[in-house]
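See below for the structure under consideration.
Shown here: the complex without one of its protein chains, the others still in place.
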């Protein structure tokens, strides 16, 4: 699946999107896999309460299942308007 | 003083404004004087709760004193906007 | 602050652009525009608006000044027409500029609530069935209690 990062999550991880092969069943499991990779991921995902997630461009939560998901995005709380 | 009438008050009385010589101390006393004149005044002033009054272009109530007033206006509740 | 009472149409786009240009970095601009709406039966041919020259301008200016003070507005605009209008014509507009959106919204609603019940305008509807003065609504008077 494609994993996208926005705003300071993108800055900490150092890239806007990447292809990730994963068998994670939920967003939370995917986050655990990513945190295990490198320190920059650990830093980006250190406080999940400061993060939001969208699966296939729909806002959801960290318990959401990933079955069939093509795109997962992580970002801080939005500041539109 | 000048007495002005608007909307259906103007229609019932049949004129938009007139010069009235009066020694009425309050708006209510002026209304009593006008009601005593002719039936069209009696009709226009039959229900004071349906009327509003302005003295010198400031909304006020029927107890308001008339001392020094130059202009008194009677009209139904406003429907601006 | 700008208050206009006029018979002629106003140009909503031009007034909005002018207001936005002069708002001085306020952050939030709200406008409200009232349009003559046909009645449910589709028989309204015109809306006639009577007003009280002299008092109208004074009342609108006082209401606008209250809004500016109370909601810390950078600027406020009120335009209200009188005379004969047909369905689809714009009757009036207000605009407010504030640093915070809540203030800009509240001020515009405050202006509208006061214009409805405290500015000396009276509307008369001309329909295929006849003519009648528009009655003030209890809910419009009640709306003032919020403020």
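Per-chain residue numbering starts at 1, and chain names A, B and C are given in the order in which the chains are listed.
By our rule, contacts are C-beta pairs under 8 Å (C-beta built on N, C-alpha and C of every residue); 3 or more make two chains touch, one makes a residue touch a chain.
Keep in mind the model is a prediction, meaning the values are calculated, not measured.
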Not-displayed chain touches, in the whole complex, chains A, C
Hey, which of C:5, C:28, C:78 or C:136 is the one touching the hidden chain?
-> C:28
Contacts of chain C with the absent chain, listed as residue ranges = 12-14, 16-17, 20, 23, 25-38, 87-88, 90, 99, 101, 104-105, 108-109, 112
With the missing chain put back, which residues of chain A would touch it? List them for me.
-> 4, 6-8, 54, 57, 59, 73, 75-81
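By definition in this document, only the chains that are shown with their structure count from here on.
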Chain A-chain C separation of Cα centroids, rounded to whole Å = 48
Centroid spacing, where centroids are CA-atom means, of chain B and chain C in whole angstrom | 26
